[in-house]
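First the structure, in the form of structure tokens, and then the observations on it.
A single protein chain has been omitted from the complex, and every remaining protein chain is retained in its original position.
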Amino acid sequence: MAAKLFGSSIRRKEDPSLITGKGKYTDDFKLARMAYASMARSPYGHARIKGIDVERAAKLPGVLGVYTAKDVRKSKSPGVVPVGWLLPDIKTPPHPILAHDRVRYVGDAVAVVVAEDRYIARDAVDLIDVDYEPVSAVVDPARAVEDGAPQLHDEAEKNIAFDWEIGDRAAVEAAFDSARHKARIQLRNNRLIPNAIEPRSALADFDDSTGQLTLRMTSQNPHIHRLLMSLASLGLPEHKIHVIAPEVGGGFGSKIHHYPDEAIAAWCSMQLKRPVKWTATRSEANLTDAHGRDHVTTAEMALDADGKILGLRVKTYAAMGAYLSTFAPAIPTYLYGTLLSGQYTIPAIHCNVIGVFTNTAPVDAYRGAGRPEATYVVERLMDQAARETGLDPAEIRRRNFVPPDAFPFQTQVALQYDSGNYQGALARAQELVGYDQLREEQRRRVENGEPPLGIGLSTYIEACGLAPSAVVGTLGAQAGQWESGEIRVHPTGSVTVYTGSSAHGQGHETTFSQIVADRLGVGVDQVEVIHGDTDKVPFGWGTYGSRSAAVGGSALAVSAEKIIEKGRKIAAHVLEAAEEDVEFEAGKFFVRGVPSKAQAIQEIALQAYLAHNLPPGIEPGLAATTFYDPANFTFPFGTHIAVVEVEPETGSIRILRYLAVDDVGNVINPMIVDGQLHGGIAQGLGQALWEEAVYDENGQLMTGELLDYALPRAHMLGNFELDRTVTPCPHNPLGVKGVGEAGAIASPAAMVNAVMDALAPYGIAHIDMPLTPEKVWRAIHQKGRS
Amino acid sequence: MQDVRMRVNGTEHLRKVPPRMLLVHFLREELDLTGTNVGCETSLCGACTVLLDGMAVKSCTLLAVQVHECEVTTIEGLAEDGRMHPLQKGFWEEHGLQCGYCTPGMILAAHDLLSRNATPDESEIRSALKGNLCRCTGYQNIVKAVQHAAGMGREQTGKGGADGR
Partner (left out) sequence: MFPPEFEYLRAENLEQALNWLRENDGAKVLAGGHSLIPILKMRLAEPSVLIDIRRIPELKGISEEGDRIRIGALATYSEIAASPLLRENCAVLAEAAARIADPQVRNMGTIGGNLAHADPGSDLPAVAVALEAEIELTANGRKRDVAAGEFFIDLMTTEMQAGEILTSIRFNKLVAGTGSCYLKLEHPASGYAVCGAAAIVQLDAAGNCSRLRLAFNGVAAVPFLAEAVSRALEGSSLRDQDIDAALGDRLEIPDPMGDSFASGEYRLHLARVYARRALRQARDRAR
């Protein structure tokens, strides 16, 4: 029991139920009298609704109800989904849960059928007759702002939702005036579909006798969903809504947001007074889950003769999709523009982002959320700058790194980096990968006419655990960013932990048990972690933005300290010693210098509950709750190196190596941390090489099925080589930073830099992601011709 | 409605079902075996993989009536006498799962592989799992889990290449 739990790769507590098929996801629940909802969705990217005839559908045997926006408007529910982050002058057109006069993307829900079974519900959807009048659509964010582009919302002129800037425009102008070298890049950050393997689902059970709604749903943040359901969608009081996130099959951001469909299912249950289940099919999920990225960007860097960066200028058109999703406005602004200093000392930065409505699925946080886009811009520019200056990509990075003794480091784009050692991670990665030998091999291949080798670096910065709440509020968040953590030590000394973080694969039950067991000196099997239930857990903000360990974990660490301090008082009383002489170690309170005079935490817990002999002024019980609001973000960083071979004849890319040295601060469970990195890297490589949500000009999603949208599969990837440096976070009690998104932030830039490095002999500087064989072949082929 | 009789995890079941009912819905909703999951509708994610007469198949692409008089094994039927199957142990030991949604299908696809090839190498494992999507793990620990189950242990995984094709 004395073994250090914090830092060890213990097996996950979550797994036995998941590997035996006993874990229950939302769709696995079955309630008496349960009915099924199915949505009628717009097949048009942009159309007016002239009429909806539901009569035939309503008459189909087994159908319990068919509803449209008219019915929602007749009810007492407000029936909208709101946006939870506001920017200056932002346009926030209403987003009704069922579209009433106009549909703005393929998949926009116009009616819902509730039936006795899923098959009948689906049959009835085919019988709904919607009279659409299609109008022109626009799907490209840069084109949507042009004169004459189709308008999505009357409120948003030129489809502009917001026009946001950060940094010092004049200082950047001056930097460019004095620059010796300039690097420039125009790029698209490809639109991605999250594709959590479990599609979104909701099972709503409204009890009209109590007015209570129980809502099981695929959620990364049940309290946020409860809040928004209450305020904006259903109009039920918050205390009458019980949201439960059972097992959740991945999220990657897509289950943060508050969508119409889950609200519709709940609303239907309120109408029918029966449990109603809605589960997305994959094609529905891909049409309606908030997508990620979709930027059109021009970026320029000014450098001096030595390759030192003088200034950075970035202009981005960021697609918002048809409506503003829950946290959409924050993603391309405060999670993007603020990250543009990368790991570098950049004296002048200016970034302008135009958020644009398009006839596509809404865009919101997807693993990395703004930070992969920023990293991609900065790291692609660094490689361009290396070419301009003739410096090696590693060398130009080294020349511009924030030095280890410069922390805390204030960037020109608002953030203050807490700690870092960027040189250390780069040096380690170069050594492990054999950087110099690879450069040698690269030269040899060019000389011998062999398939070219490419080496790509990504020295990335990540910002996680968005904080503190007061600052986040001034930036427009309609949410706090602290986290709750409650510990109850039971009379027998076993422990239940309640966290506002809401895991969906990250392994909180294990790592949070480790944190608490380690602090309290009890066995990890003596700790139970409860999450994802608004009736059990104090209000919390959930799991996203790589915040759970740094914020939720810290809340538990502070609660554990509170328990120990109370325990110390009781122990001192029982041991008849002065409180300041009582030490706590490995689960035992003992008098300093007299280890035999001791009380185990279990004994103290029993005393606390019996309350027969408590010191004066001490309440019975042994429990503590903390609402932990961090002082700052945390800033993980690292160096990723991709090594590839390109086959010029077909444009195919072969990944030869992928090596990552990450610094995520202290590590609670190395096995879990490595797993997070593996998954993140794989998703980033998916973006770089295969994945793209493609809309045609009418707003049809051309890659909406897994037949067209290529997710990485086992045979497309190899093993990633991982290593770490450890620079603890200085401002939280655990010294942890966060790891959920690092892989996805770093890897697209590493991969694209590697391929462009391989293609440098052909004079190719840039190809937009995904780097499909034809695009690579075409680039080589066209250079060959010219 | 159509009679369908099948042996699932060793137990015989007889039900009347609509012919259009997919096997995965039969398992989940008629038999309450919810360990078999649905992740797509195009036979591409593999979350619904079960064993049909010992072979891995995608239960979302079979009608329950097609499986009449056949034997089906789902994830719930893999452990024997409460003892986890080596693949289940492998996934646990090697952190072969995160959210767990793809895991039952992944384990049963691996079961098919190991029944044909008891000592697969890394690339054989990766090929055998190409019909199963995992969005969490990047597959690295899944490969290790299968190697673990095959009794190959950790030391077999080194750095590897992969086709970006």
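A and B label the chains in the order they appear, each numbered from 1.
Going forward, a residue touches a chain if its C-beta (ideal position, glycine included) is under 8 Å from a C-beta of that chain, and two chains touch if they have at least 3 such contacts.
All values derive from a computational prediction rather than experimental measurement.
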Using the touch definition up top, pick the residue from A:D129, A:D708, A:D723 or A:D768 that touches the left-out chain.
A:D708
Which residue from A:R122, A:R143 or A:K158 sits in contact with the chain not drawn here?
A:R122
Which one, A:T214, A:S548 or A:T772, makes contact with the chain that was left out?
A:T772
Given the contact definition stated above, which residue among A:E579, A:E649 or A:E697 touches the chain not shown here?
A:E649
Among A:S75, A:Q151, A:T281 or A:T625, choose the residue that contacts the chain missing from this document, as touch is defined above.
A:T281
Residues of subunit B in contact with the chain not shown
2, 18-20, 22, 38, 41-44, 46, 49, 52, 55-58, 60-63, 65-66, 68, 109, 112-113, 128, 130-132, 165
Considering the whole complex rather than only what is displayed, give the residues of subunit A touching the chain that is not shown.
118-119, 122-123, 126, 281-282, 649-650, 652, 689-690, 694, 702-703, 706-711, 713, 716, 772-774, 777-778
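The working rule: only the chains that are shown with their structure count from here on.
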Quick one: in the complex, what on subunit A touches subunit B?
11-12, 14-16, 18-25, 27-28, 30, 118-119, 195-199, 247-250, 252, 279, 281-283, 504-507, 644, 652-657, 671-672, 674-676, 678-683, 689, 705-707, 711-721, 743, 773
If you look only at subunit B, which of its residues touch subunit A in the complex?
18, 20-21, 25, 28-29, 32-42, 44-45, 47, 74-76, 78-79, 84, 88, 91-93, 95, 97-104, 107, 122-123, 125-127, 129-130, 132-143, 157-165
